[in-house]
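Written out below as structure tokens is the structure these notes cover.
A protein chain is absent from this complex, but the other protein chains hold their places.
Every chain is named by a letter (A and B) in the order it is written, and numbering of its residues begins at 1.
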Amino acid sequence: MTPVLEARGLEIAFGRARAVDGVDIEVRQGEIVALVGESGCGKSSLARALVGLVRPTRGEVRYRGAPLDYRRLKEYRRHVQLILQDPGGALNPRQTVRAAVAEGPRLHGLKDDRVTSALARAGLRPPEDYLGRYPHELSGGQQQRVVIAGALALEPSVIVADEPVASLDASVRGEILKLILGLRDELGMSALVVTHDLGLAWNIADRVAVMYLGRIVESGTVEEVLIRPRHPYTRAMLAAASGTATPLQGEPPDPARIPAGCRFHPRCPSRTDECGTIDPPVLAGVACHLTPLEEIS
Amino acid sequence: MLEVRDLTVSYGTRDGAAQAVRGVSFTLERGQTLGVAGESGCGKSTMALSLLRLLPATARVTGQVLFEGEDLLTARWARLRAVRWNAVSVVFQGAMSALNPVRTVGDQICEPILLHDRVGVKAARGRAAELLEAVGVPARRAGDYPHEFSGGQRQRIMIAMALACRPDLIVADEPTTALDVMVQAQILRLLGDLVRESGIGVIMISHDLAVLAQMCERLAVMYAGRIVETGPAKELIADPRHPYTRALARAFPTIGDPASRLAPEGLPGDPPRIADLGDGCAFAPRCESAGPACRTGAMELWPSGEGRAAACVHVLEGGAS
Partner (left out) sequence: MRSLFWGVGVLAAFALLALTAPLYIGDADLNVVKVTGPQLSPPVGGYPLGTDQAGRSVLLLVIWGARESLAIGLIATALTVLLGSAVGLLAGHYQGMIGKALMHVTDWFIALPSLPLAISLSAVLGQGAASITIAIAVTSWTATARLVRAQTLAVEARPFIERARVLGAGNAQVMLRHVLPNVLPLILVSSTLTVASAILSEATLTFLGLGDPTSVTWGSMLQAAFAGGAVTAGAWWYLLPPGVAILIVVLGFTLTGRAVEHLLDPRRSAHA
């Protein structure tokens, strides 16, 4: 089956920095994919390219198999929507909830009876209580629900969510994740969730892609990647999250100076001499030449 | 070393006084680490800042903060300043704004040493270099300015500054919140090592229960200005007695735990506004096991196990639900 949303050989450069450096990723119908990485790994740039906010320097974005036509972006926006990290900033402080949610339908010439149903769908019930309110009168969780309702009002088939719960309180976090999971289960929506949090991937994703310095270094089902990680970087992230092992030394590297060979080798605990010369391709979901061949086959 | 008794902090607002901290008590011994968990607005940061009277003048603080037997809330300013210099340091979140952008980090670390230890510039520079190395920043970078460091390094420098006058207690307010997972793990490890080596007491404030569990021996969970549960960190997370702690613990899933797979857990409703709190348990409106007693009765911390206490009536009924 053709994936709903995919990137092929995607490359995004800002000046000398290659934020995204050759990425293939796909989101299938009714699937939640988590894109995991540290800040500066290019995951947000990738997300913005997928919704058409950033034009890739090379490669392409495809929606249901068809390359994204940048002259017909507006139509594309009906299908693919973005949810941002900071709901407080994502809402215009001078717009009421009604105006914020009606924005999409208005821009696309749709009826605005979608507003109340989208609000209810996003868990703001009864919707009438929220219509006249301003963003600053809502809690963080409610603001994020308004942002989600604004996207839902267009009835998209894919949602790209950039750190949707990172700025929310712990107790609210789960509710928003439930909401995203519910959209998939009940409406068959697909989602790409960008996050630094592996626990979030475990909570809601079907598949996970781990990104390091502009490239996806490991991908697979959540169970495969998070329980039996094969790339040393994935292992390091898992260890850091559970606090069990010594974290990686050094800082997240600079996309303007991507190391030769395997891009992870300067920080890799299990590197060999070859790692400085071979840039490993992604084979069977992992880009590390140390992964035993038998495991790949 | 530190004993806090019935601490309250209230702010005067247009609608009357709002209590941000409503009666918090705890003790901390030398070398112990206490984690204070809670959501934004639960009063955890206000509580921490009030310990050293760092709140704005509009805040009214009552209760006692006994440091080595001396009440810091009533101490004279000169005495308080001495305590702030050499006994208790504070590490804030947002290291960029806490560092002076136009002075080198070496100078900034030296400043309290020069003022307090009354040593020469050379000795102070030596100590600054030692401190930088101790937090994992090369000493040769002492002449660099804050913007030349990454976020993680700046947070390390903040820790070096906090250690400059060999404090007995460090209060760290969300020290790793803005940092990446990997860098966060590094900083936590660093703090942990320092505490173990030097016997410094630490109060660490965070919204992230997982971070606190890694770092602290004891935890106190705050909700709406009160401690609702306290106890040894591991037990508290493995077997929470207060429904709020339970919800917080479930919000940070353990990877590999089948129970949380494709089942995110949260709490319905929103954190309460301090101004609208009524009688009874502040958590009752969001609690799935709230009964009539929860809405009217006064809550206090009841013992719920060895070294543990929880402010939930279900603890009294004797059953962990």
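Please note the rule applied: contacts are C-beta pairs under 8 Å (C-beta built on N, C-alpha and C of every residue); 3 or more make two chains touch, one makes a residue touch a chain.
A quick note: this is a predicted structure, and the numbers were derived from the prediction, not measured.
Touch, as defined at the top, links the missing chain to these shown chains in the whole complex: A. Residue A:V51 is the one among A:V51, A:I180, A:L226 or A:A240 that touches the chain not shown. Note that of A:R16, A:R71 or A:R94, the residue touching the chain absent from this view is A:R94. Annotation: of A:L82, A:I176 or A:A287, A:L82 touches the absent chain (contact as defined above). With the whole complex as reference, residues 51-53, 73-74, 77-78, 81-82, 84-86, 89-95, 103-104, 107-108, 134, 136-137, 147, 150-151, 154 of subunit A touch the missing chain.
Criterion: only the chains that are shown with their structure count from here on.
Between the Cα centres of subunit A and subunit B there is a gap of 31 Å. Subunit B contributes residues 39-40, 150, 152-153, 180-186, 188-189, 207-210, 213-214, 244, 247-248, 250-257, 260-268, 270-271, 286 to its touches with subunit A in the complex.
In the complex of the two chains, the subunit A residues touching subunit B come out as 38-39, 139-142, 169-178, 181, 196-199, 202-204, 222, 226-227, 236-243, 246-249, 251-252.
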